[in-house]
Structure formats: structure tokens, C-alpha cells
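Here you go, one structure.
Only one protein chain is missing; all other protein chains are in place.
Per-chain numbering from 1; labels A and B assigned in written order.
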Amino acid sequence: MKGADNLYSGRRSVLKATGVIGATAGLGAIAGCLDDPEGDDDDDLDEIVITQGEIIENPDPNDHITGPYFNVLDPVYEPLFNVTPEFEFEPRVVEEWEDTDEGAELTLRDDVVFHNGDEMTAEDVAYTFNRMIDPDLGIESDQAAGLGAIDNAEALDDTTVLLEHEVAPSLAEFEYANYGRVVNQEWIEDQEQPVAGDDEEAFNGTGPYEVVEYEPDVQVVLEPFEDYWGDEATLERVVFNQDGESSGRANALETGESDIVDNIIPEDVPGVDDADGVEIREETSLRNVFLVMKSGVEPFDSTEFRQAMNYAVDNEGIISDALGGYGEAMTQPIPDGVFGHNPDLDTYEQDLEQAEELVEESGYAGEEITLYSPEGRYLNDADVAQMAADQIDQLDNVDCSFDTAPFPDISDANSAGYDDEEMPFFLIGWGVITGDSDYGLAPFFVEEAPQETLRNEEISEAILESQTIEDEDEREQQLQEINEELREEAPWVFLHSQDSVYGVREDLDWEPRTDESIYLWELDS
Amino acid sequence: MAFGKFLLKRTLQGILVVWGVVTVLFGLRAVTPGDPVNLIVDPAVDQATRERIRQELGLDQPIYVQYADYLQDLLVGDLGYSYQASRPVSTMVIERVPATLELAIAATIVALVIAIPLGVISGTRRNEPADYGATSFSLLGISTPNFWLGIMLILLLAVQLDVFPTGRRPVAFHDALWTFLTTFYVGDLLTWLHHIILPAVTLGTYFTALITRLTRSGMLDEYGKPYVTATEAKGIPETLVRYKHVLRNTMIPIITVLGLQLGTLIGGAVVTETVFSWPGLGLRLISAIHNLDWPLIQGIIIFIGVSYVIINIGVDAIYAKLNPRVLDE
Partner (left out) sequence: MISDRIKSNLRQEFRRNLLPKLGLAILVVVVLMALFAPVLATHNPNTTGHFDDGNSYPPIGTSYDSYEVVDGEREPYSVEYSTDHYLGTNNVGQDVFSRLLYGARTSLLVGILGTGLAVVMGVPFGLVSGYYGGRVDDAMMRVADVMLAFPSLVLALALIGVFGSMSIPVPDPIVTAGFAEGMPSATILPGTITVVVGLVTWVWFARVARGEAMAIRNEEYVKAARSLGASNATILLKHVLPNSLTPVIVLATIQVAAIILLESSLSYLGFSGTTLSWGYEIQQGQDYLRTAWWVSTVPGIGIVLSVISINLLGDWLRDSLDPNIEGEGGGA
């Protein structure tokens, strides 16, 4: 269910240092440090308050793939690897790793302890992976889809874990390095599944911070964990607040109640800019928003008709008018910066005449269609869809109306198959959170895939083949060809990847990153 | 009819109504299209797992078995688990009650504090400018949708003048009070007050308008009655007559109507909480409906329905004590 919504989860887009992202990586200095021009009072930053649209749905670190949740949970349940600003993996809980015939072998630190005092073992790490892959262990993890290549995890000795897989090593690495926030097997097995407590007792990680207060949907308060193996907890207190209204978050920032707030809508930008002591900081994200056209349903079974829809919509115009410029136009199903993105493709530029001609060719002139959109799920989603619907409606030979629908209905439609007639035309988004095209292609374009929107044997086979290519360059080329093919096939109306816009206290030396995460432990004072 | 017997009868009726409420909700959930399993798991999850979940939830059982299980669970206070958050619904309901209660009580206080003096002035100075002012205000008050009023207050007092925050509840009243009682630190209480004023005025305005109207017409009615003329003739000062007798008699219909309007208060709270991101039951209900999280929707509405029935029995009981004639009817 929530998988379709992983757009709020652009977290951990582990990008190869190629293309544009490599160049912007300098910005990705992650959760920065306090810029203290005087350089004298280092104790300024001992408490930080971050207000997000959502904090966490439940305290279980293995259950979700939603970005903002990780901001809250990562300091408590630290990830296995560090991801550098250059998007390389560095040792953290895992000290060394290598690929063998059977799979990947991870060597772990031996001095890691859980907040309840238990020592962390390889058994715990293996259990964590199995818990995410295997629903019989208690939870239906949304992270399972991201770990599709990993078949099983096994502890070889106290500090070694084997992750069995049969795919290219780089694809497997993308997967296991993104997930794996270690839980304590013994402790977890005593909990409800997924962990569902509503106080500070519901958390037990190995991270530098522990939870001291938890009020669901309202607030999480963190303080340093004294027995942490490293020395990364530099803040004495961290507060995560939840406020679902952009204007409310902007207000919290301006009044000094909050130091960092996420998802400021373009309309609130000037206000924050004008306010004293705070400013806007933005970064492109890997959240990709598009209009699905189910290729098994009339009139969308015609490639010409689908192309016509792409020519009818002015995605650059939508970005400037509905998103205040905070977005990048899409040229293919995969956003720029992801492994396998094809840099040589152009957007479909708006061309109403060509669109009308293509509609004529498709034989569906005079069609009446309705575009559905969720509300408040993605940045100005209903505005975007309303403008797109109106632009299609401008065509002389197509009637397009617009309506909103609850997100679960849209998500249902998204996973109902490529020929489900209930709701064949809707706006939805997807974050390619592994940083690899496979995660953006396989769920939609492989036959019988969970969210299949296009039935095309050739493309389907090409994607499956790409999963087994070991040579990185060869694999990249294959993915780029698939993306080019998909641009022509036009299974979606390609819209944009949206920017993340934060409001930040001016003196805070922190820059947002493309994967939208906020890392506490790199905050220096 | 004795008071005890009256109370028993009302309680039995109340139980019947509660049974009706839970049955209606079970029915609504049963007729909702769509597979609940889809709401719980990722689309990628395979068929066998879905089947297992269906069994765990008892969804493979015939409908009457499901209904019996449901009633049995309710009797022991088990409202099931939220599809979305996987937490017990009972906890998710209870933890949101204080915020809604704070809001409802604050709104009622706002309403009474403004409305009764306004109604008294209006009723005693009939057809004078003050009366026209009060009647126009109350007409506006009952005709304005409260969410719009809330937004206008935000626009004026939060966005333009920056006097109040746009919403949220940074601290719970009971926590703020506890801090004050243990450390004499008044800051938290003030923060709470600062945040609740706009929501309370938003929710309270409709009731302010309503009570102003009732007080005014009550005053006008009572003034015409012989006992007032008589006491005035005895030389008792006017103000004393006004407050002691007239107002007391006016209060009875006001209390009755307020009991009847409890539903409006709850409905209004749902909307007001949304406007101000006030973390109460209403905000949770709205997000539950957006997520089609049926156990949670059901739990919240059952809670509201049952509270409503209990409060009404209470109001009836008080009314019967004050006004024993009711028992004979």
C-alpha cells in the first residue's frame, strides 16, 4: 500500500558519482554544522528543533520506506553504512564487506550495544534483513520491495553476516546498503508486530541518540545515548515536531519555535525569505511525479494517444506556475542523477497541433477522459493535475475533466493491473530510492509486476535481462536504452521531479541533499 | 415514576441506541467496496500472505461470525488495530481525547462568557443600538461556516498582525498545569493559552451566537411575566431582579438547547481541529477517512456516539431532578 507512496521517501538515493548529481554533491554536506562566524561560543547548538509534515507512523524502523520517518529513526536505529556526500558507502556498523560466490559477506563491529544494554550480534543483523524480506517473521515490510535481490541472511559467526543473492554485485550493494537498521531480535520478538508502542519504551536501537519522549503524530524527543560506540552525539537534545500545514511550519520557523522545517510550499517562500534570521534552502529530489495511463484500457491502449497526451501538457509551464519553479521537467520515467538515466533525451514540448493530429491517428478523436489526483500527497499535486487536465481539455478532439480522489483509491488503481478500467488515468509519484533505474522500472514495466502500467514484452524482457548484467557500463547502457524506448512508448505523461524546499535558521550551516535526509550525527558545534 | 426507574429506563434505551450505533458502523464497514487487505500491505505482497492476513483478521469467516466476534471484542473494549499505524485503536482514540476536550470546553467558556452578558443587554435594551448590534452579530455568527471564520482569524491575527500562532498545540493542558503546580513555572500554561485562543473562538462563535439569541428571547419572555412586574413593584432594584430571577429561569432552556447541540459542537471540533492542526480526535478521524482506515474510523465514531448517549442520559437525569414533572410524562 504505502509502497506506491514512496515519494516521501526519496531517502537514501544512493547515487553513483556520475552526471549532474556528482557535481552537486558538494552541496550535500548533509546535516551541517553551526556556522559560527565569531567562532567563540561553541555551545550555541545544544538543542535543535525540526518540524516536519509527518514524523513517524509507528516506531518500527523496518516497516516503512517513508523519508521523513527515517530522519527521526536513523539517529536511534543507525544505518549499517555511512553514505558520503559523494554517495559512496563507508564503514559504520559494517566494517568491511565483499562479494563471494554465495552472496555478500558483511563484517561487523564488535562493540555495538543496544539502548537496552544488550550487545549487538551478527544474529541481530541477519534477523533484521530476514524480518524485512520474510513476512512470516511478523511484518509486511514496505522495504521488502527494495531488497528484492536478497534471498536470505545468515550469521556465519559473531561478527559476520552472509546476504545471499544471485544478481550483479552492484545491484545487491545498492539494496543492502540502503536498508538494515538493526533491531534486537530478542527484544523485537517480545513486541507487537510491527512495533507499535506509544511511548519512549517502544524504541531500542544502537544509534547515538535514544528516545526520551514520544507522543505519536505530535513529537519525538532525542537525547544522547551514553554507551554509544562512537562519539557522534553532539547535541544534547533534538526535538522532532509534526505539523501538517505548510503555513504552520513556516510560522514555527519564523517565531523561532523551530530551527529546520521541511516542505515549504512555493507560496510560503517569500514570507520565510522576508522574515528575520531564517531563510529558504532548496535542492532537487528524486521524487518523480507523473500521470499514469493504463495501456490496457481504451483510449490509452494507443501509443499515439499516449504520446498526444504528452504533447498536450506543458510540463515546464506547470513547474513555473504550480510549483513556483521548484521542479525539473522529466524526459523519461527515471529522474536525472539515477544510475541508468539517459541524458540525451528531451522533454515532450507542448505542441497542441501535433497532439491533435496524433489523437486523430489513434482513432480516438472525441474521447472523454477524467484525470484523478490525490490531494496533499505531493507538492501541490491537485494544482498540477488540474492544470494538466485543463491543458488536455484545450485539444479540440479530447474532453478532459478533473477530479480528486482519496489516496488509497489511487493507490488501489495503481496496483490493479494495466488493464483495470476503474481508474485508468491518475497522478501519482515514485521515488527511485535505491538510486538505480531498476527500482523505477521493474515495478511498472515488467509483465505482471505489482504496479504494471504498460504491457510490452520487449521492454519487460530487457529490464529482466538488465538485472543480471554484471558489467556496470554495459548495464548502464542497457538501462539507458530502455529509458529511451519508454520515452517513445509514453506509458505516462512525464511531468517533473520536485524540489525539496526547506526553511532553515540562517546561522545553521546545513544544506539539504538530493535524497532529502537530515542526518543529525554530522551536526558539529 | 420514581427517579430510579426513570434512570433505569433511559439507561436501557441508551444501551439499545449504542447497540444500534455499533451495528450501523459494522454494516457500513461491511458494505465498503475494496479489499481491506490492500489497505494493510504493500501491493507487492504475494497472494499466500494476503490469504494469511485475511484469516488472521477473520475476513474469511461468514458475515454473522464476523459480527459476533466484533460485538464480543467491543464488550471487552477491544476496538482492533489500525490498518495504517498498526496500533491498538483504543489507545489511538484515548490519547486524542484530552486535546478535543480542551478545545470543546474552552469554546463553551468563550461562548458563555460573551453570550450571556450580550444576550442580557440585548434583551433588556430591546430595539436600542446595542440590541441591533447583538442581533446582527448573532445572525452572522450562526450563518458563518466555522472553518472559514478560523481561516479569516488566521489571515488577520496570525498572518497579518502576527499576534497569535496559526495552529498546533505545543503542550497539553494537563502537562502545563502539572508543570505549574510542581515548579510554579507559568510559561507552559501561557503557551497553551496563546495557542488555544483562536481555535476556541472559532469553535465557540456559533454557540456564542446561539446563546445570545436564546438569552435575549428568554429575557424578553420572562420580563413579560407577572412575577417580575410584582417584584419590581415591591421596589427591589432592577438589576437584582434581572440577574436573580429572570436569568435563572432563562438558563433552563439554554441548558436544554446546549445538550441538543452537542452534536454540532463535536462536528465543529472536527473542522476546527483541521483548520488549526489541533491534534484531537477530529484530525485523526479525517486522516483515517482519507486513508480508509476502517478500524480507526469505526473506533472514533463509536467513541463519539457512546459519549453522546452517556452525556444525554446525564443531561436528562439532571433535568429530571430539577424539573420532577418530567418523570410523570
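Please note the rule applied: a residue touches a chain if its C-beta (ideal position, glycine included) is under 8 Å from a C-beta of that chain, and two chains touch if they have at least 3 such contacts.
These figures come from a predicted structure and were not determined experimentally.
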Touch partners, limited to displayed chains, of the chain removed from view: A, B
Selected from A:Asn184, A:Ser362, A:Gln386 or A:Gln451 as touching the chain missing from the view: A:Gln386
Touch criterion as defined above, residue of A:Gly103, A:Gly146, A:Pro194 or A:Gly324 at the omitted chain: A:Gly324
Residue, one of A:Pro194, A:Pro224, A:Gly271 or A:Pro512, that touches the chain absent here: A:Gly271
Selected from B:Ala200, B:Ile304 or B:Ala320 as touching the chain missing from the view: B:Ile304
Missing-chain contacts mapped onto chain B: 13, 16-18, 20-21, 24-25, 28-29, 31-33, 139-140, 142-148, 151-152, 154-155, 159, 206-207, 210, 260-268, 270-271, 274-275, 285-286, 289-290, 292, 294, 297, 301, 304-305, 308-309
Missing-partner contacts on chain A, residue numbers: 245-247, 250, 265, 267-271, 273, 317, 320-322, 324-325, 375-376, 380, 382-383, 386-387, 390-391, 393, 401-406, 409
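The rule is simple: only the chains that are shown with their structure count from here on.
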Complex contacts: residues of chain A adjacent to chain B: 1-4, 57-58, 60, 63, 135, 140-142, 144-145, 192-194, 196, 198, 215-218, 241, 243-245, 247-248, 251-252, 255, 257, 406-409, 411-412, 414-415, 443, 450-451
Partner chain A, residues of chain B touching it in the complex: 34, 38-45, 49, 52-53, 81, 84-88, 91-92, 95, 154, 158-159, 165-170, 277, 279, 284, 289-292
